[in-house]
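Other chains dropped; remaining ones untouched in position.
For reference, chains read A and B in written order, and residue numbers begin at 1 within each chain.
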Amino acid sequence: MTSANHYDVTTWPVGDPTEDIGEVINAIIADIKARQTVTDEDEGGRPGAVIYIPPGDYRLRTQVVIDISFLRIEGSGHGFTSSSIRFNVPEDEWVDLHELWPGGSRILVDLPVDGEGEPTGAAFYIERRGSPRISSVEFLSFCIDGLHFNPDGSELHPENTYVNGKTGIYVANANDSFRINGMGFIYLEHALTVYNADALSVHDNFIAECGSCIELRGWGQASKITDNLIGAGFKGHSIYAENHGGLLITANNVFPRGASSVHLNGVTRSSVTNNRLHSFYPGMVVLAANSSENLVASNHFLRDHEPWTPFVGVDNGLDDLYGLLCVSGSNNSVIGNHFSEVIDSQSIRPIGTTPVIIRLMAGGGNYISSNHVVAMDVHAKSSDSAFSAQVDALLTTEASDGLAITAVMVDSESARNTILDSGSDAQVSADRAANAFRATPAIGF
Amino acid sequence: MTSANHYDVTTWPVGDPTEDIGEVINAIIADIKARQTVTDEDEGGRPGAVIYIPPGDYRLRTQVVIDISFLRIEGSGHGFTSSSIRFNVPEDEWVDLHELWPGGSRILVDLPVDGEGEPTGAAFYIERRGSPRISSVEFLSFCIDGLHFNPDGSELHPENTYVNGKTGIYVANANDSFRINGMGFIYLEHALTVYNADALSVHDNFIAECGSCIELRGWGQASKITDNLIGAGFKGHSIYAENHGGLLITANNVFPRGASSVHLNGVTRSSVTNNRLHSFYPGMVVLAANSSENLVASNHFLRDHEPWTPFVGVDNGLDDLYGLLCVSGSNNSVIGNHFSEVIDSQSIRPIGTTPVIIRLMAGGGNYISSNHVVAMDVHAKSSDSAFSAQVDALLTTEASDGLAITAVMVDSESARNTILDSGSDAQVSADRAANAFRATPAIGF
């Protein structure tokens, strides 16, 4: 009976999904495996299954462990609502709120992590050794909610720390053709962590108010992170990848307050194109550890100030000389990006320095062309209302005064770069004998 | 019982969905609200629900009113077919047609609008006051069909007017993380109207033969309009946004005949990148009302002539000096776009003028680089067959003669712009003392 491969967590006889959906899904996976007994002689036999999670609240007290290919877990709603805003509303006003928690097909991650962190604190843990690599596991359209953050020893409100040792989905070893689509992740220290990905698709998700959002670790190739709404916490990465080749990061709208918007470590021949990136700190896009031959093009970078009172004063520890885009690698292309730096000159660190937009720190042979930098000195303001403050800041285009910036700074450790039409002669700090340079023409030139 | 959160309009006991799906859905929403009685103390309680609409025809005589978060309304097919072509087929040939109407999971909007228009004429009306903002309402994979247009006093066939006072989805106040995905909208005066959006995703929809398609009104931030097939009527907007920041408009294929392809009003720090845009009129992309610090990059602009007889002679009222891209704002970046202007020189208005491609009307500090303009003088032709005429026009790349254009025109109200490699000296009309300019090199230069 083929349709035995369609499961619903609310009708499965083992366990109570509202009390522990982890126990239920693990029992379903055991059932799938028990039924996949054919010898594979007949061109088939292990097609996997779909597990459906209707809208509702499902507490997860047992980690789901996945070691079969072709498993789809699917809900009917990413269910995002801002827990961050809610936790920063005075408690006596909560009674007036329409709802207090995220919704949709919602997993409440309630693992006894006790500070152990990943992967113990992962709601969904995927691991399989041997061959072939586990393939085509799909997560669609449900919500993974870490519920609360914990005190971190700082003066921050505990719910603002982005620390709780919880992970949404953790893929421990080599995998192929996985698909994460239409999901919601919230209040997790790590939303999605994937080791050794091949042809992974992370598409059209809502990943916000998590410590880190998307982390591709180990190594990997030929994956795509596309068309997501993403925003990490101040300690973490919105999009991170290491030792990947042929990664396509495009059409994402990455909002604050991640320590970085896109951080690539030893990543080669990949694309960061056509994204909208917004941050409250320097170091928005980082090409580190000899990340080389990448294309960073047609992106919109906006760096302005934290407008929301609970996070004013928090930052990622980088100063304004670091650059909004910082490259330690070779032969990259940085073409046709727009940069808006909208800051209060009183806040510049180190004091008295000129903020850097593009920094070439090490490596060489990079090609920087046709980038446009807009810089404004504004009076930083903050507000108790997260949303209206941010919109207000976004729509302000009046400078109090001109703001001097260094459009491109090339360190002496980086050479043979080509810098074209990306800043005036005064705005580009580079050894003209070691790099090729053409200034953006000035008026009346 | 959790799976009570999955509804099917065809099995709900109240009302008859084929006669009035509005009544049915409102009854379901009332049921959802009645069941969401928990106190929210236990980290949950109001997860919403999914309402499923199987393929079929469902008349809507009562407006659906939504005031709960986490509601997904989902069908199984966007069901587009061209009503515009059908209504322009002689009536005595209708008997030979395979089908006369759109299909899929199809809502027939049959509200007694009586000329009142929005929001009375909206099939789906979303409004909730107080906090938090209504969140994560999702519309997926069904068809909203306005059925007919009405006479507008002109000589146009009534079904060609794009006027009927009907709206598909109307979101009246501040909202977060909404999702419109895989939908079809047709024959509505307004397809999708959203006020005060935050992190809205309008993705992979089919929105055509509507007066206006996507309208983001009020103000908003951090939203995306991606990967849609869109084409408004000659009176309306394909994509419109006002007072938005951080909006990402990318990967859309926008076809005629919208009065504009993308119209931004007071929009800042947003991206219009990587779209394919096609229009029969000037004013394809408009950055109005001090729209500033936006990136318009890697788009393909095609402006040619209306090829289909029923609409020949109709236009949006703008003349050829207006520009295909018209900017009234500051510090925008226009980089790496392709423009094809393929028109009959006899049709140019004002007569005897030179058509403008990029017009900087007011503001300043814009950066215009690496844009390529192709211009052709062709003999305009029209045909009774909408599809073959348009394909025919699209594939024609033979000019009758050269067509002179002004690649960039900078008005005296706009200054301090930088214009690089986007036209020859003769093709760029700008005060060289007030703007920076480098001509595209000429042959043998």
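In this section, contacts are C-beta pairs under 8 Å (C-beta built on N, C-alpha and C of every residue); 3 or more make two chains touch, one makes a residue touch a chain.
Note that the coordinates shown come from a computational prediction; the quantities given were computed from them, not determined experimentally.
The complete homomeric complex described by this structure file contains 3 copies, of which 2 appear in the displayed model.
What we mean here is this: only the chains that are shown with their structure count from here on.
Chain A and chain B have Cα centroids lying 29 Å from one another. Contacts from chain A toward chain B in the complex involve residues 8-11, 17-18, 54-58, 76-82, 85-86, 89, 93-94, 96-106, 108, 147, 182, 184, 204, 206, 208, 227, 229, 251, 253, 255, 274-276, 278, 297-300, 302, 335-338, 340, 370, 372, 374, 387, 390-391, 394-397, 421, 440-445.
Those residues of chain B that touch chain A in the complex are listed here as 1-3, 5-6, 40, 43-50, 69-70, 72, 74, 128, 130-136, 138, 174, 176-177, 179, 181, 198-199, 201, 203, 219-224, 226-227, 243, 245-248, 250-251, 266, 268-271, 273-274, 290, 292-295, 297-298, 330-331, 333, 335-336, 365, 367, 369-370, 416, 418, 420, 432-438.
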